[in-house]
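One chain of protein is taken out of this complex; the other chains stay put.
A, B and C are the chain letters, set down in written order, and residue numbers restart from 1 in every chain.
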Amino acid sequence: MEIVGAWIAVGLTLFMFSFLYKDNPFYKVGENLYVGITIGYFVIQLWYKTWIDKVWDVLTGQAHDRFVILIPVLIGALLLTRFVPKIAWMSRWAFAFVIGYGAGLAIPATLTTSVVIQAQATAKPLVTMPDRSPGAAKATENAKAAYDKAKEGAAKEDEKIRAARYRYEQSRSVSEYTFLTAYRDFTTIVIFVGVFCVLFYFFFSIEHRGPVRAFSRVGILFLMIYFGASYGNTVMGRLSLLYGRVLDLKDYSRQMYGFATPVILVLMIAVLAALHVKNKGKDEGHAA
Amino acid sequence: MEPFFRKLLAMDRRWIFLCLGVAVIFPTFFKLNLPGLKASPNVQAVYDLVENMPEGSKVLVSFDFDPASKPELAPQATAVLRHLFRKKHKVVAMGLWVTGVTMAKDIVSRTAAEANAKYGEDYVYLGWKPGNFAVIENMAADIHNCFPKDNDGKETASLPMMKGIRKLSEFDLVVSLAAGSPGIDTWIAYGSDKYHFKMTGGTTAVNVASMAQYVQAGQMTGLIGAMRGAAEYEMLINQKGDAAAGMDAISLGHYLIVALVVLGNVAYFVTRGSKGGA
Amino acid sequence: MLRVLWLTALAAGIAAAQETPSKAALPPVEGVAFEDVPADNGAAIQATWKKMPNDAEVTYRIMVATSENGPWFLAAETPGTENFSQDDGYPFWMGPPKNRELHYLAVDGYQAGEERVTLMPPEDPKTKTRKPTPDYWFKLVAESPAGSWESPATKLKPEWNLFNWARLNVFLYMLAFAGIILAFIQIARGRQLFIRRIAGLDAVDEAVGRATEMGKPIFYLTGRNGITDVSTVAATLILGEIAKKVATYDTTIKVPHTDPIVMAVCQEITRESYIAAGRPDSFKPDSNFFVTDDQFGYTAAVDGMMVREKPAACFYMGYYYAESLLLAETGASTGAIQVAGTDADHQLPFFVTACDYTLIGEELYAAGAYLSKEPVLVGTLRGQDIGKAVILAALLVLTAVATIGQWVTVGGKKPYKWSEIWVFDFLKGS
Partner (left out) sequence: MVFLKRQLPLLICFVIGTVTALQYYVPTNFSAEMSEGLSNWYIIVSMFAALLGFVSVGMVHTKKIQRQEPGWAYSTLVILGFLAMVIVGFVSGGKETTPDGRPSSYGWLYNCTLVPLQATMFAILGFYVASAAFRSFRAKSFDAGVLLATAVIVLLGNVPFTNQVWAGWLGIHDVAGVKIEMTDIVSWLIGTPNAAARRGVTFGVALGAIATSLKIIFGIERAYLGGGD
């Protein structure tokens, strides 16, 4: 079974990869299978994890209010009236439930998570005054003592000293205005300016002229940094996925899987080459 | 110079595919073990969180991804679960993405077996339910009602570990490993911001930039980003896995792409001067 | 929200509960009050009492009983130096005044032997009902090596409340924003509201002009989402505008589709544009055509067309997924002018680098509203603008307050983060 599985997995992987050469029958086979298999998997999950678990077991159970569960089943069934043109309008009741519930839940949740809390995290003191309380001074003193001790104790263990120094610098940045405090303030300021200017950029009720233009220009630059970071990371993501496939293919080229990868690869190249020769001369626009 | 660049720009892109293929495949045969990996603050924060929780804390791990993101998120899940089991925390696993159910089960049972964790006492795998945010809302009220049975059809209420866990807010930590939405943002908006539990997670590279704001606002503690984050986590728990092995290939790929961007732009600027516009 | 202290060292607690007897008396604790916790489901009560001079040595315990004479059980315990009202977790408009002068402790259950009993009886999992909450008696016990003191018992029943006052701010924001949106949609129905010219739309004119000069077609893509998606709607509206220009200059436009419904809508829109431009005869119904609903199949087909026909301009409006990269790259390699507009922020980087102009996120909706003058769109856009203006103003004011709060002192001493307590509570998500 395992070997058969390996051959299928390798075959389908290479089918999909063949899209790199161009859109071809192998790719189409893989893709259409994918659609069918995903739906099949989904249906099984729905059957066992939702229908049996949450509907059937309840109906056949003992709870005195068990028939209430028929209400959502009825609503769900109404959705399917979409396929019966005459009574398709009944599906609107079900859509009204689904969409109304989603919208109602989304309003307070979005307001809290994406507006109120985000605003709270932006509005911070742009300059932090040092905490002059005896407690803070004491904490710094202790951290310094620990740092000194670490320096004496372990001459070689660089990492420990560094950690102790880090803690010392951290608490010193609370009780005094140090480089770290300035760095944190700088970060706060950048966040504030960034959020402010980006919001300005997406402001459509006034013309972007004069100082408004300056703000929105800064906003664009922030957006570009966001897109740049996003781009850089996307590359990492795609490469990771590619690596994952390569690793699997390599794994399956071993003897225990009957050299699945090289064999199928050679076969596919042969077929594609044959197709290429056959189609030569015909109008053939490949995916550039 | 100019004709050369012009030719370069006009070459078939399948040559570039080939270069990338070589860059990614080469390190899988010849280990380079490039040094320099260091835990980033966000990964360290997740590690510290798990490390410093008292033994036996209740942790929910939500697998919000499917095989499409497996190379990135499976190593994260493995590393985090290993750490959780090592610290003897009680793990409840589940998922919001349907096509990830079986994959998640594999990961959970494999890491649990490594740590000799017992099903039902040390960990539970609840599986999946449709409805995205509604699942979170439902779990906040009553997990036993939301998942009447676990993934294998055992009554949830009959599992000893689940006796003490009824509501989302009873978890000491919720970890969402998400490849998109529903994922971390759903858990924050419909879960932690409303029902107040500690939230952390990991995400794919594509989503790292979008999740940064939640970390900055303190809505979640730390964030494991992509395969690199997984490699860092593996380093922190001192157990190398798939991610650490993959970093070489990814690294070469990165350098190749940087080189391509630079080369492409040089070519663009050199050739642009002569014949207005590319 | 509630800062409830669980008793873990229950042995000590039970011991204390049973031998409260006569040690030397401590001075009476002032201001002891037991109240129902505001804005909960009736699960908890809260106790407050004043900070006392000898707090450093004192341990406070809250005892609970179901009858006036006991038996008394330990509900919560705190050293005298901890648990003040400033940490009660409520915004300033709720609960006791926030400071370090008043002790605060919330209680929702007690320890009876091994068992933890909640004040609100638990739900019976079978019948899904609860017994009614009984009356409870509470007292505060202060204990120190020097002696002990206990307050008289207070009878109290935790009650449920109808409104969660801690979420009052979010409630008000919701009402206000709903009002603004509905009002502006109404206003926009009555008169024109100003929307600034979207810079990217200038590029559209240029692109159409260029296509006319070169005598090559224009490709217009409406994205991969259905007609219910806001970005698709915006894309169809912009298509209408471009089709008008195309009709006027008599160039060709090609709109490959991946959704039959969107195609039908776009066909209609294109036809109307040709009529509006006064050239109904040159309208070709097959300028909108269906390719396939499959993601990469569609992409490969469109890429192939681009390579063959070398369009003068390509427009990518609407929502895109991973295919954005392939489309924009192929378009760029054919040398076409490319204008994109999408709210798919994962795809924006690819469009920005590969296209000559990109409408970013909401700019796409704004462009649609700007061109169509549709009252609902325009009104919503203006309403959202007001929302943004409010956020901008709030950020400015609150940041100023927070920054100034770093220097200002009130009453001769630095108050406990007053700016955060007073102003930032408005921004608390509870």
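Criterion: contacts are C-beta pairs under 8 Å (C-beta built on N, C-alpha and C of every residue); 3 or more make two chains touch, one makes a residue touch a chain.
Treat the numbers as computed from the prediction; the structure is a model and nothing was measured.
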item: Which displayed chains the hidden chain touches across the whole complex; value: A, B, C
item: Of B:134, B:157, B:237 or B:270, the residue in touch with the unshown chain; value: B:134
item: Option touching the unshown chain, where A:130, A:232 or A:258 are the choices; value: A:232
item: Among B:6, B:88 or B:105, residue touching the chain not depicted; value: B:105
item: Contact set of chain B toward the excluded chain (per top definition); value: 9, 13, 16-17, 19-21, 24, 34-38, 40-42, 66-71, 99, 101-103, 105-106, 109, 129-132, 134-135, 137-138, 140-142, 145-146, 151-153, 194, 208-210, 212-213, 215-216, 228, 231, 247, 250-251, 253-258, 260-265, 268, 278
item: Residues of chain A in contact with the chain not shown; value: 1, 4-6, 8-10, 12-13, 16-17, 19-20, 28-51, 54-55, 68-69, 71-73, 75-77, 79-80, 82-83, 88-89, 92-111, 114-115, 118-119, 121-122, 162, 165-166, 168-169, 178-180, 187, 190-199, 201-202, 219-236, 238-239, 241-242, 244-245, 248
item: For chain C, the residues touching the chain missing from this view; value: 39-42, 128, 130, 160-164, 167, 170-171, 174, 177-178, 181-182, 185, 227-228, 230, 293, 296, 322, 325-326, 328-329, 332-333, 343, 345, 349-350, 352-354, 356, 361-362, 365, 376, 380, 383-384, 387-388, 391
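Definition applied: only the chains that are shown with their structure count from here on.
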item: Maximum centroid distance from chain B, chain identifier (CA atoms); value: C
item: Central chain of the complex, centres being mean CA coordinates; value: A
item: Inter-centroid spacing, chain B versus chain A (mean Cα positions, whole Å); value: 8
item: Whole-Å gap separating chain B and chain C, where each centre is the average of the chain's CA atoms; value: 23
item: Multi-chain contact sites of chain C, meaning residues that touch two or more partners; value: 345-346, 429
item: Chain A: positions in contact with at least two other chains; value: 112-113, 117, 120, 230, 234, 288
item: Residue ranges of chain A touching chain C (in the complex, touch as defined); value: 19, 22-23, 27-28, 31, 63-65, 107-108, 111-113, 115-117, 119-120, 122-129, 192, 195-196, 199-200, 202-208, 223-224, 227-228, 230-231, 234, 285-288
item: Chain A residues touching chain B - in the complex, by the definition given at the top; value: 20-21, 38, 41-42, 45-46, 48-50, 53-54, 57-58, 101-102, 105, 109-110, 112-114, 117-118, 120-121, 191, 226, 229-230, 233-237, 239-247, 250, 288
item: Chain A-touching residues of chain C, taken from the complex the two chains share; value: 126-128, 167, 169-170, 173-174, 177, 193-199, 294, 296-297, 299-301, 303-308, 326, 330, 333-334, 345-346, 348-350, 352-353, 360-363, 366, 370, 381-382, 385, 388-389, 391-392, 394-396, 398-399, 402-403, 405-407, 419, 424, 427-430
